[in-house]
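Following: one structure in structure tokens, then a few remarks.
Only a single protein chain was left out; the remaining protein chains are all shown in position.
The block that comes next holds chain A.
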Amino acid sequence: MSWEVVIGLEIHVQLNTTSKLFSGSKLSTGAEPNTQASLVDLGMPGTLPVVNKEAVRKAALFGLAINADICRHSVFERKNYFYPDLPKGYQTTQLDKPIVGAGVVEVQLESGEKKVVRIHHAHLEEDAGKSLHEDFHGMTGIDLNRAGTPLIEVVTEPDMSNAEEAVAFAKKLHAIVTSIGICDGDMSQGNMRFDVNVSIRKPGEPLGTRTETKNLNSFRFMERAIKLEVERQIDVLEDGGEIVQETRLYNGDTHTARSMRSKEDANDYRYFPCPDLLPVEITDADLDALKAAMPELPDARKARFIADYQLSEYDADLLSGDLATAAFFEGATKAGGDAKLAANWVMGELAAKLNAEEKAIGESPVSAEQLGQLIARLKDGTISSKIAKQVFEACWAGEGDPDVVIEAKGLKQMSDSGELEKIVDDIIANNAPQVEDYRNSDDDKRKKKIGFFVGQAMKATQGKANPQQLNQLLKQKLDQ
């Protein structure tokens, strides 16, 4: 009998506020160590936290986006543990009364099937600083710039039953938080970090002992870490062993995982309500304002893409998930006047190029407007699709707008049929054996053999001949 896999996730989502959760320190990545750490962030005695209104607003907005109950008086608690990158000796977080209660996220699987993942709750908390173990000759360096960064921790029910479902859910969550503008969603910067809880059991049996693999910061690592852990648990149980409840660390470079904390050392966090902070109130008026300001959610956007642009379900799914991609697609469609072409270019040429250079769509050297202009020139027959790729490359290299590139490089498709006709006549005159061969072939073979003449003509025109016009002309002349 096969094993059944049970997966639950905890996701840390970094809120994109200007300042920290409990202090007015600046929040930005890449700053010099400890230059964004105030007395509050340093845990100095006598300081008091003051809650960032925008962090509360963003957390509540997330709750509304997943149809969750918003806690009207949520409470901050102290989670006590000692670690050098946590200068206060406790993390300020939420436990019994988190700001976001139970909700749901609907996920579309690759099979087309829909799956509902229940959210247990989501709470507001502060991030810790960073410990740097390299470069300090046997000591550990502490950078507290990240300490106090606002996070929401989203906790799911154990509703996923394989790595693919977990990844599909994670991508959907990414789509939601970026669409509502509460998180920048840059995984490489740790904007979203995943902890996966995995257990296995025989169908019908009670839940098995679970392990938690922490801090996975890419969809790919998450998928691989889950698969690795499932294999490990199956091996252990089938060899007659027992699963130990533990925290594991996955190393994406070596594709290995190891146990992080043993059971004897299990943490006892001694949570209690933080006496420095009062309950955070959310009023009816706050909720009304949030609902009125709710940006378009991924599901609604997907439906709109299908209805307004006649995209296929598959295309709509790919283009609507990520807000930046969706905005790029819509910008290119608006400027180019053709949604299907825009969709093909965004998912094809542009995606391939971004991938190859490991760039996010926001960093694309070709803007949505430029891609739109390129599409417009394709559509009005100024350039062929082959030339379009060349123009795209030039735009990518920073040689200017498509119109500028087309003009500067003389890439306009030949629209003068007289000029093209002369070229075709020359080719026919100069390739007598091939013409003879063509004329002696049946229709089927002719379809293949015409390729030679097309190639010659394209060579002669440097690819600027309009392919349809050329084909027509060749047929007309060769078939006579």
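Assume a contact is a pair of C-beta atoms (placed from the backbone, for glycine too) under 8 Å apart; a residue touches a chain by one contact, two chains touch by 3 or more; residues count from 1.
In the analysis below, contacts and distances are computed from a predicted model.
When the unshown chain is looked up in UniProt, the name that turns up among "C-type cytochrome biogenesis protein CcsB", "Helix-turn-helix", "Aspartyl/glutamyl-tRNA(Asn/Gln) amidotransferase subunit C" or "Arsenite efflux ATP-binding protein ArsA" is "Aspartyl/glutamyl-tRNA(Asn/Gln) amidotransferase subunit C". Set against the missing chain, the residues A:Gly24, A:Gly241 or A:Gly455 yield one that touches it, A:Gly24.
Touching the missing chain, out of A:Gly30, A:Pro203, A:Gly240 or A:Pro275, is residue A:Pro275. In the complete complex, the residue from A:His12, A:Lys79, A:Lys97 or A:Arg146 that touches the missing chain is A:Lys97. Contact between chain A and the unshown chain involves residues 17-19, 23-26, 32-40, 42, 50-56, 73, 75, 80, 82-84, 96-97, 131-133, 135-136, 138-144, 249, 260, 268, 270, 273, 275, 277-281.
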